[in-house]
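Working notes, structure below.
Here the complex is missing a single protein chain, while all its other protein chains stay put.
Each chain carries a letter (A and B) given by its place in the written order, and its residues are counted from 1.
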Amino acid sequence: MVLFGASLLVFVVLRVVPGDPIVMMYGTEVDPRVVAAERQRLGLDRPILVQYEIFLEHIVTGDLGESLRYRRSAAQVVAEALPATVQLAAAAMGWAFILGVPAGIFAACTRGGLWDRIVMVLSLVGQCTPTFWLGILFMLLFAVILHWLPTSGSGTIKHLILPSLTLGLYMVALLARLTRSCMLEVLGQDYLRTARAKGLAEWVVVTRHGFRNALIPIVTVVGLQTGALLGGAIVTEAVFAWPGIGNLAVQATNTRDYNLVQAVTLLSAVVFVVINLAIDVLYTYLDPTVGYS
Amino acid sequence: MWARWEFGLAALLLFPVGLMGLFATLAPYDPNWLDTAARLTPPTMSLSGIGRHALGTDQLGRDVLSRMMYGTRISLTVGAFSVVVAGMLGLVLGLIAGYRGGWVDAVIMRVVDVVLSFPYILLAISIVAVLGASLRNIIIVFALSSWVVYARIVRGAVLALRNREYVLAARAMGCSSSRIVFRHVVPNIVSPLTVIASFELARIIVTEATLGFLGLGVPPPAASWGSMLADGRNYIQMAWWIGTFPGLALTATVLGINVFGDALRDALDPRLRHV
Partner (left out) sequence: MAKSNASKNGISRRQFLKTSVGVISAAGVGTLSTAGFAQSPPSSAARELIVAINADPDTLDTRTIVKTQAMAMHNHVCQALLMRDPKGQLHPWLAESWRKTAPTEIVFKLRSGIKFTNGEPLDADAVKFTYDNFLVKGMFPSVSRQKQDWIRALDRVEVVDKSTVRFVLKYPSNAFMIYVPFYSILPPGATKEMGDKFALAPVGTGPYKMGEYVPNSHLTLVANPDAWSGAPKTPRLTFRFIPEDATRMAALQSGEVCMVNNVTPDFATQLSRMSTLQVKEISAARSMYIYILCNKPPFNKREARLAVSHAINRQALVRDAMGGHAKIGGSPWSPAVRYYDPSLQPDSYDLPKAKQLLAAAGYDGSVIKFGFPTGMWLNDKIVAEFLLSSYKDLGLNVNAETLDFAAYYSNEQKHLYNLQMQSYGILPLHPDFWVGAILINTDNSLVMHDDQKIFNLIAEADKAPDERSIQKDYFELQREILDYAPVLNLYYFPYIVAQSTKLRGYEPRPDEHFFFWDATLAS
């Protein structure tokens, strides 16, 4: 249902675009006769409704059309680029959990202290900076000046560090603050006092009982942020020349490669729906433990 | 005490920015005036003398300080209008969905899901491609992609309140639906909405910069912070001032708004923390 709506939206929006994809492909030195012939071949001169019909038919059979620019199946082009973006997003999430959550827990535990303030301010700043700017600064600092890491491209773990950190920084900041506030709330709860009274070590109290329950809203938010992650990926991939679907989307849009943009968008919608389902499942798993006391 | 500290910080950050926006017309130069012979001059940090550019000039010879001041207006306009339009749209649709229930609710929520599943950048790209890039269209883009956040909250609140005793009582007494809505439902959702709105405002201002990076922001020669940052990214090494100063303004503003939102939430209702 959602996917149908998304596909309709994508199709309508892209077809109404005032721009000639054929000419975009060929650049300025092109003959109008060439343009006309090409339009005909690609079926772009048929009435809109007919085009949409054909479009739907094709989707059902898994054919997302031929990418105008690459002259290959759009679905295939997207599928080839997808693993790179997944890798990037996963690494970004990784940073978020590795840096963000502990920072949040730490801040919650030292509530009101200097470290708490520092963590909070840093994470606020992290949420307030445009991704591309951050990415370029990181690149200049770590790659050009310090030579610790490569500037762009993909291939090794080293190549993954800067782009995923850039992409993930927003999430690190978000998770830090969220974890902190959830932990704060949970830390004051009765059942934790009980646990303490039982004589359990503080760290056990914090991690096993406190954290588990704080996890629920964290997980929810993480799920919701997946959409933002893809948006950030587009920019990050462009800055770091990372060969994923974000990069593909930008190039496809610039060249009015309808089919490719459609393919990328539909795929994102699918991914989002899947992740939401996963979150729901995870939620029910975590839920029973809340009632622990 | 925590709340007070935060409000103070927010004010400290936002006050200068606000002043800049208000008094933009006092800027030393016309923000769109090209002085191509004076391209890329470094900042002199002083306003005295003709031909002096306190914060330098950009790659077209325009004064950075003046553009930054006018940019305040543009960025804040985009942000404020987007939030207001999105908020109203979300409020109305959320109320309808929550209150009517049934298939209306289902349809509206499906639409919410569709919009949410659309990566906002792609939505922005598509809309700007269709309508062309202009201040008005950017606002439309942001409004269309962010109304869903409000709608969800509003609908949730309405659903929660729908069966409260006083609402049922009011209904029994024969109060009209709209009366119930306004007297009982709305006051309860103002707090979460305001908090959300402040975060959205901050997010939108940052996103405007990202759109500028992709070439889809407020079109030239407009001087939004976003487009200045986007222009400046190629000059970080040669003319760092082009992007840094608007970047400072952007960060300060967004930081201030976020801090304010936090403080507001803490002050209004600590239970809203998960919002």
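Please note the rule applied: a residue touches a chain if its C-beta (ideal position, glycine included) is under 8 Å from a C-beta of that chain, and two chains touch if they have at least 3 such contacts.
Please read all numbers here as calculations on a predicted model, not as lab measurements.
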Chains in view touching the one left out: A, B
Listed residues B:Tyr99, B:Phe142 or B:Phe245, member touching the removed chain: B:Phe245
Sole residue of A:Ile98, A:Val121 or A:Leu277 that reaches the chain not shown, by the stated touch rule: A:Val121
Interface residues of chain B (partner: the chain not displayed): 34, 36-37, 39-40, 59-60, 132, 215, 219-220, 233-241, 243-245, 247-248, 251
Absent-chain interface as seen on chain A, which is shown: 17-21, 23-35, 37-38, 41, 69-72, 77, 80-81, 84, 121-122, 125, 129, 133-134, 136-137, 139-141, 143-148, 150-154, 238-241, 243, 247-248, 251, 256
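One rule holds in what follows: only the chains that are shown with their structure count from here on.
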Centroid spacing, where centroids are CA-atom means, of chain A and chain B in whole angstrom: 21
Footprint of chain A on chain B - complex, ascending: 2, 110-111, 113-114, 116-122, 125-127, 129-130, 132, 202, 206, 209-210, 213-214, 226, 229-230, 233, 236-237, 243, 247, 250-251, 254-255, 258-259, 273-274
Of all residues in chain A, those that touch chain B in their complex: 1-2, 5-6, 9-10, 13-14, 16-19, 112, 124-125, 127-133, 136-137, 140, 181-182, 185, 217, 227-228, 230-231, 234-235, 238, 249-250, 253, 256, 261, 264-265, 268-269, 272-273
